[in-house]
Each structure stands twice: as C-alpha cells, then as structure tokens.
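Note that one protein chain is taken out, while the other chains of the complex remain in position.
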Amino acid sequence: MAIALVQILNTIASLALISVGLAIIFGMMKVMNFAHGELLMLGAYSVQTAYSNGVNLWIAMFVIAPIFVGIVGILIELLVIRHLYGRMMDTLLATWGISLFITGLITMIFGNVTQGISTPLGFYEIGGIRDSAYKFLIIGVTVVLFAGIWIVLKKTRMGLIARATMNNPGQVSVLGVNPRVVYTVTFAAGAAISGLAGAVLAPVTGVVPTMGAAYIGKAFITVICGGDAIFAGTAIASVLFGSINQVTTIVSTAEFGEVALLIGALLMLRVLPKGISSLVSNRAV
Amino acid sequence: MTQFSRRSLLRMTGAAATVLAAPAVLTRRAWASDAIEVGSLHDSSGSHSIYGKEMNDAIQLAVEEINAGGGVMGRQLNLTTFDTGSNMQNYAQFAQRLVTSQNADVVFGGVSSASREVIRPIFNRYKTLYFYDTFYEGGVCDKNTFVMAETPAQMIGPALEKVVKENNVKTIYSMWADYNYGHICSTWLEKFAQELGATVVAKEFFPLDVTDFSATITKIQNESPDLVVSGLVGGNHIGFYRQWPAAGMLGQIPLHCNVFGPWEKNLLQAEEIEGLTASYHYFQGIDTPANEAFLKKWAAKFGEDHDEIGTLAVCSYNAINIWKKAVEQAETLDRDALVEALETGISFDGPGGTMQVDPQTHHAIMSTVVAEVRDGKFEIIQRNEDVKPLDTSAVCDLIANPNQSTQYQP
Partner (left out) sequence: MNRSLTIQLGLVAIVGGLLVLILPSYLGIDRVLQLTLNFAFSVLALSLAFLWGYAGVFSFGQAAFFGVGAYAYAAAAINFGDSTWAVPIAILTPVLLSVLLGYFMFYARLTSIYVAVITLVVTLIIYKFMGQTAKPSYMIGNASLGGYNGIPAIPPLNVPGRIDLWAGPVEMFRIAGGVLLAVYIGLRLLLVSRLGRVLVGMRENELRMELMGFDTRLLKVVAFAISAAIAGLGGVLFANWNAFIDPHVFNLAFAAQPIIWVIIGGLGTLTGPILGTVVLSTLSLELGTQKMLDVNLVLGAIFTIFVLLVPQGIIPSIRAFLENRRAGAANKPGVAHE
C-alpha cells in the first residue's frame, strides 16, 4: 500500500514536472508551444551528454540542463516567437516547425541510438516489495520547483511584473518596463524548467530523438485542464490526472490507465469548461 | 507585421525548387540500361529508424559487394533507396514508384508489420518479387513474398527451452507491446511454455507510448514468478529495462527478452542489463570466421566505430544473397522462374550461419543463437541449427496451394 502511494505520488509529480514549463509559456504568454516535448528531449540529451563527458550527474541535471535549454529558449523567443505575438495559430505552426527541426538536428548529431543514464539512488524495500528510490527525488524536485514558482510569482517584484505584463502589457510599458524583455525572460524560464524536467526524467526512460512525442499530449491536456492559474491549475490537474492514471494502472493494466486519464480530462472539461482554475480564487497564480 | 515582399517570395520559391530538384539529380543515375534494378524501402528517419537504418546499410553493403564481384549474371545492380520515414503513406507511394518508374526487379523492405501489409499487395499486383527481412509475428503466406527473418517459433522455441531448463522455471510472467506482434507472440509463448511444463501466470499488454512501468514491477514482485518474459518494443518501452534494475530487481528474477537486440541494448548501460537473455538468428558476438570477415567488411564501409549491428542487418544481407543465388540458378529475372528457383530450397551461409528457403512457407529455416548480456555484450550461450518456422508451416503450404496472398492469425 505504501509503495502504491509512492507510485501514485511519482506519477503525479512526473505529470506536473512535464507540464509546468508548458504551463508557464502558455499561461503567461498564450503561446501554444508545440516544441515543448523537444525541450524536454533536449534536457535529457544535455544531462546525458554532460554526464558521459565526466560532469557530475547532479550538476549536469540541475545546472547544465536547465541553463542550456534556457538558452535555447531565449534563441527561439528572439528568432521566432517574438515576431508572432498575438497570432496564436502562427505560433502553433512555427513551434511545430521548431519541434521537427530540433528532432531532425538531434538525430543528425547523435544518431538514433544514445546510451542513456542508469537510474541512480538504488532502491528501497517495504514488506518484501522493492521499488526505485529515485521516485523520491522526482517527487522532491517537483515540490521544490512548485514552491519556487509560487514564491517567485507571488512574492517577488519579478513575479509581480510578469503577472502584470500578462494582464496588461500596455500599462506595464507605461510604467517603464519593457514587455518584450519580460516575454523573453518568461519564455526562457519556461524552457529552462522544461529542460530540468527532461533531465530529471532522463534516468528513468529511454533517451531517443522522438521521445518528446510521448509527453506532449499529456502535458497539453494537463495544462489546458489546469486553466489560467499556472500554479494552482497545473498542480491540481496533475494530482487529479496522475491519480486517475496510476490508480487505474494499478488495479487494471497500463492500457486502461492512459485511456482513463483522457476520459477524465474530457469529462472535466465538460463540467469545468474554463479549467480547474475557475474553481480557485482569481487571486491564485 | 511582416509585409509581404517580392524578394521573399522569390527566395521561398527558389529554395523550394532547389529542394525539389535535388532528389531527381540524385536518383537519376546514368547506369547502363542492362543494370538490374534493386529497390530498398526502409525507415532511416522517424520512430522506426533504430531498426531500419542497419537494414538499409546492409542492403547497400551487399549491393556494392555484389557489383564489385562482377554483378549478377554479369549485370550490375542499380540500387534505389528510399527513406520511408516511418510513414505508411510514404511506403505506399515509394513502393508504387519502385514498381512503375524504377521498374524494380526485386524489392527488399518494410520494417514494421504494418508497413509490410501496406506494400505487399502492391508488389503482388505488379508481380515484383518481394523480400521482407524483419523478425515478425509470422503467418504471412504469399507466393510473391519471401520472409528471410525469424518468426515467433524460431525466436521463442529453443530459447525458452534453454532458459526454462536452466532456471527450473514453473511460472512465467509475460509482458508485451499492445499490438499484433505482442498478442500473437504471447499465444506462442503459452504454447511453448506448456510443452515445457511451465505456466504463464500473467500476460500484460502495454500501449507503445507507455513509459512508466513501476506498477507492473510491483505486480511482478507480488506474483513472484520464476521467469519474466518481455516482449516490449520501441523507444518508450526502454523505460522498463531502466526501471527494472532501478527497483533492485536485476538478478532477482531471470528476464528473457523477446525483442532485445543491439538497438535496445545500446540505449542502456551495461550494469542495467547484466544477465538478460535474448534469441535471434544473429548477434555481433558470434565467433566464427564468416562473421569476422563480415564485420571487417562492415567496418571498412561504415567505420571501425560503427553502431553494433544485429539480426536485422544480417537477415537483409542474407536475403539479397539468397536472391542472387536464385537469379544465377534460374538465369533469368522472370518472377515466376525466380520463385520456382527459390522454392528449390536455396541456402546461403551468412555471417550468422546457414539460412535456407523453406519452399512450403517462403520463410527461412535458419540457425538461431541464444545470447546472454555479460558486461554489456551479447555472449552466445547456445546455438541451434535448422530451426523451422513451425508457426507458419502449420498453416501455410504454398506448394500445395500456391494461389495465396494472406496472413494467417493463430
């Protein structure tokens, strides 16, 4: 039972982790980032490349991956997204193009087969049943990350400016803040967090150029169902869908776990068409 | 907003024209008109490229080798290669192009079973001899098609016997990719297990995009079987081979893999897969002079540091050589004459051992090996000669009933 609980928490945390970078970019900038899966993939590749070149695993995971993918995010924003604000469907096409481009580029550089990283931290055992201890790290990272995002958005001047910009960019620029800089920083932050997520998940999965595709659908559903409040919405949606998925998988099989998640999402959008955020107060972030 | 300008249009159309023109330049080689047209259809990009690339390379190597040796019946081979990009529409269109504008005399290709079923009818319609060289779920029974690769009986049968006897297995937990291949193989596993006195206590199916296997790893421990058989497939399912050792399960229960070649192995670290067993016609670790010579040729073409190759490369390489022998025996490229020649049971001693055409099923009777991963390498622990495609021969007899073009399901 305790192991089942850890597994459910792990599924929730993984879902929150793959979604939150997208939530920041979508929630704050209204950019549908279809290259999100590829940002996760780049995070996985950067930790794996740094690690195989002798960098300490934790430095590769928590420093190099987010910084590298954050820089990629800045490049994408400056070269492409910047020219497309307010044209949501065009950003969809452009980021779709970027996603294909990155997949192709990584395939050309690394080939189709890359030796991933084995899962660190060993295992724990309860009642004769063993499970990977790395799950605690995933859960821990997610909790710290969400706490960090909440503090930044709610308690810092930077977060205030960011929230103000998404509400009314014109007014913010009157106050002497350049909204373009805010957008670039926000996109870079979303990308860096996605890079971190990809890096943290790399040691439990296969690292291949097409791995982004396995995550993008789930991430989108989580974020959209979460609604406008990036923090509360994504958190609650992850808890809901993560539990549905993992509980179904435990009591039946993985085939139904995935379907259950999607049906849950569909029913929820019927009941709460504006996403989960409509339940929480409009001061939530 | 970007204002449309004439220059940007010119730039765009110019770029598009260059891209479109390039392939025409590449494919229209000025071969003498008496060259034999050979087609190759494999996924070099997209999700199936981890399997398709070495097949593509093997065909290329074999064609160069044959041409250097004077060709077939004194005629050079002209190879046309298309990257099908793991996309079924591309398969159909390129197959059509091979049989019409390229006038292909023979085609080697198809990676997934779905892709084979897309192109097989096209080659039938145009009477173009077709070779499929990927291990698959068995049952294809088609006068025009030759399958020079393993079926479930060949992969599961002898290997399961070895693993079951060695570990004194009574109970088996099996897990499979949720598509035809997995479902059909799971049935064969049950049959072979029963013959060996073991029981399959669970069979679980996983959609191809599942990446988290922790619930199953717990279920396996609750069930505590003597053996776990995995028929998981593709990049996402690699997660299982990573999460199994992470949960401290490696070495606790023996793990036999139904689909585990260098393509999967090279995605993982040596310590994650120590002791796993798998079985195919070929592993790079086979220690014979024939294999040594083959690997030397491979390294000369693709570099000393080439990716480890597997049974897919060698089956493709064998297939084209078997075809060559058939042409030399029939002394014609006529499809019916070639089928007849192949049905005399042509055999080829390839890098992995002997592969012989089984006239009745158009499949291959072949040697297989069981390998165990030790220090990140496949070590051969057993050799089996003349393993027959029993699953397919049970349902398919193309000598008695030649007018067939179907795939039997068990």
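Letters A and B mark the chains in the order given here, with residues in each chain numbered from 1 onward.
Simple rule for what comes next: contacts are C-beta pairs under 8 Å (C-beta built on N, C-alpha and C of every residue); 3 or more make two chains touch, one makes a residue touch a chain.
Not measured: the values here are computed from a predicted model.
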| item | value |
| --- | --- |
| Residue of A:16, A:94, A:139 or A:240 in touch with the missing chain, whole complex considered | A:94 |
| Residue numbers in chain B that touch the chain omitted from display | 1-4, 6, 8-9, 11-12, 15-16, 19-20, 22-23, 26-27, 44-46, 81-85, 87-90, 92-94, 96-97, 100-101, 112-114, 117-118, 121-122, 178-180, 182-183, 205, 207-208, 409 |
| Residues belonging to chain A that touch the chain removed from view | 34, 80, 83-84, 87-90, 92-94, 96-105, 107-108, 213, 216-217, 220-221, 224, 255, 258-259, 262-263, 265-266, 269-270, 273-275 |
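Keep in mind that, in the parts below, only the chains that are shown with their structure count from here on.
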| item | value |
| --- | --- |
| Centre distance in Å when chain A and chain B are each reduced to the mean of their C-alpha atoms | 36 |
| Sites on chain B touched by chain A in the complex | 2, 45-47, 49-50, 53, 178, 204-207, 209-218, 221-222, 235-239, 242-243, 245-249, 252, 263, 266-269, 271-272, 307 |
| Contact set on chain A toward chain B in their complex | 3-4, 7, 10-11, 14, 83, 104, 107, 111-119, 122-123, 125, 128-132, 134-135, 203-208, 210-211, 213-214, 246, 249-250, 253-255, 257-258 |
